[in-house]
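Yeah, one chain of the complex is gone here, protein chain that is, but the others are all in their spots.
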Amino acid sequence: MDISVTVNDERFERSVEPRRLLVHFLREDLGLTGTHIGCETTVCGACTVMLEGRTVKSCTVLAVQADGKEITTIEGMASNGELHAVQEAFWNEHGLQCGFCTPGMIMSVDQLLNDQPSPTKDEIRHGIEGNLCRCTGYQHIVNAVEAAAKAKAGA
Amino acid sequence: MIPASFDYSAPETLSEALQLLGDEEAKVLAGGQSLIPMLKLRLAQPARLVDLDRIPDLNFIAEDNGTIRIGAMTTHHQVESSDLLAEKCPLLAKTAGHIGDVQVRNRGTIGGSVAHADPAADYPAALLALEAQVKLVSASGERVVALDEFLVDALTTSLEDGEILTEVHVPVEQEGVATAYRTLIQPASGFAIVGAAVRLGVSNGNVSFVRVALTGVGPNPYRASAVEEALEGGPANAEAFAAAAAHAAEGVDVLSDIHASAAYRASLAAVQTRRALEDAAGSA
Partner (left out) sequence: MATTTTAPKLKTHVGERIRRTEDPRLITGAACYLDDITRPGMLHAAVLRSPYAAARINSISIEDALALPGVKAVYVGKDVESVGGVPCAGSMPDLRIPNHKILAGDRVYYVGHPVAAVVATDKYIAADAIERIEVDYEPTELVSDPEEALQEGAVKVHPEYPDNVAFTFSQEGGDVEEAFRQADVIVKEKILVPRLAPIPIETRGVVAEYDEGSQELTIYSSTQIPHLLRTQLALQLNMPEHHVRVIAPEVGGGFGSKCNVWAEEALAAFVAMELKQPVKWVESRRESILVVAHGRAHVDTLELAAKNDGTLLGLKLHILCDIGAHHQLLTPIIPTLAVLMLPGLYKFRSFKADLIGAFTNRAPSDLYRGAGRPEATYVIERMVDKLAAEIGMDPAEIRFKNFPASTDFPFNSATGLQYDSGDYATAFNKALDIVDYKARRAEQEAARAEGRLYGIGISTYGEICAFGPSPATPAGGWESASVNVEATGKVAVMTGISPHGQGEETSFAQLTADALGIPMDDIVVVHGDTAKVHYGIGTFGSRGISIGGSALHLALQDVVAKATKYAAHMMGVDAETVTFEGGVFSSEATDSTLTLADVALEAHLCRQLPPGTEPGLAATRFFEPSNFAFPFGAHICVTEVDKETGEVDIQRFVAVDDCGRIINPLLVEGQIHGGIAQGLGPAFQEGVIYDDEGQLLNGTLMDYSIPKARNMPWIETDRTETPSPVNPLGTKGVGEAGTIGSLPAFVNSVVDALSPLGIEHIDIPMTSQSIWNAIHERSRT
């Protein structure tokens, strides 16, 4: 099927099999490999991207379902060479180690802060429960979310 | 973890969708948060998917004469964050917030969830307590059936071939009725090992209205009528709640799996029912 998808403000037209998963479309057809695959069963959240402004697990969306829609991936978070506030906070607070879950985690945190600009620690933990991290024990991630919230509030 | 091949259609009207469903091997895609993982594990291999996502008429929350109608393609996130539901059917809104995680709630739909009939899904507990109905439409007509008639068994409903679940109907919550939902979840999947939804009305210290429904306990979510009967008209106090909640799994063929034994589930059913009753009583 022919589809047209806008990813990080750029429009792409491709022909895909109906069964092609959105995550494979992004990674392999568009070369946007910042979105990762970690579990394939809609649990780990490494493949999280924004679809029409809401986070989804791109391993559980078909590429054809994104036809005509807008997607933001981790590659679209920084703009004009400036890191996004959430990216900057993850860096400052050591919110990542191996980095594999990080792109998906950052997308989820961006969603969380859009929905709840100053979340409590509990709300943060609830807000990222769709993203597994095996390295950090989440504590520095929680710190990073708090730091990002502050930075965004100050901006 | 790659699906087998299938054809795909994304009709923009319901009638088109119904026509496409005429093909016996076709399956409805309504959010896909359960179906797509099953496709990837090749536990489901339909010849065609009919995606309801592009039918605008299926995504709405509207109030009509004391009934709230929710379009099948309304996402859990939309239910969770609906001002209308928060005000007029808070049990459903708060239950939606328990489902899966943020990403799943952004994508999964109420119609998809109800039609999938997972015995551990969160919605059915609230919907049974709300005495919800579902609207089923086929090329030859439409019918509205009570949810407890719709849910037949684990992953089995009374949906007929060629039929699409288009709406879920819940009542506007009655004045003076408080609600609560308590769960204990399976930590990996986030599905309920036990989920207990309660609607409770108290007047002059006595229970004037009560609905209790459970999910996760048996092969099918159910109304705990024994609990309701034990409470109806009686005192609304801790002793009564405990005594009534003890009937929560009565007559149920309680599930047993690697996550929870039947004995544990049955015990949790009583505990979470009692706690949900207490929560509701406390918030009334």
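A few notes on this one:
Letters A and B mark the chains as written, and numbering starts fresh at 1 in each.
Please note the rule applied: a contact is a pair of C-beta atoms (placed from the backbone, for glycine too) under 8 Å apart; a residue touches a chain by one contact, two chains touch by 3 or more.
Treat the numbers as computed from the prediction; the structure is a model and nothing was measured.
Touch, as defined at the top, links the missing chain to these shown chains in the whole complex: A, B. The hidden chain makes contact, of the residues B:66, B:141, B:187 or B:282, with B:187. Contact with the chain not shown here comes from a single listed residue; of A:5, A:32, A:61 or A:113, that residue is A:32.
The chain not shown here is touched by just one of A:51, A:74 or A:149, and that residue is A:74. Contacts to the hidden chain, counted on chain B, fall at residues 1-2, 4-5, 37, 41-42, 184, 186-189, 258-261, 263-264, 267-268, 271-272. Across the interface with the omitted chain, chain A contributes residues 17, 19-20, 27, 32-41, 43-44, 46, 73-75, 77-78, 83, 87, 90-92, 94, 96-103, 106, 121-122, 124-126, 128-129, 131-142.
Note that only the chains that are shown with their structure count from here on.
Distance from the chain A centre to the chain B centre is 28 Å, each centre being the mean of its Cα atoms. Note for the complex: chain A touches chain B at residues 1, 17-19, 21, 40-43, 45, 48, 51, 54-57, 59-62, 64-65, 67, 108, 111-112, 127, 129-131. For chain B in complex with chain A, the residues that touch the partner chain are 1-8, 10, 29, 32-33, 36-37, 39-41, 49, 51, 53, 77, 100-104, 106-107, 188-190.
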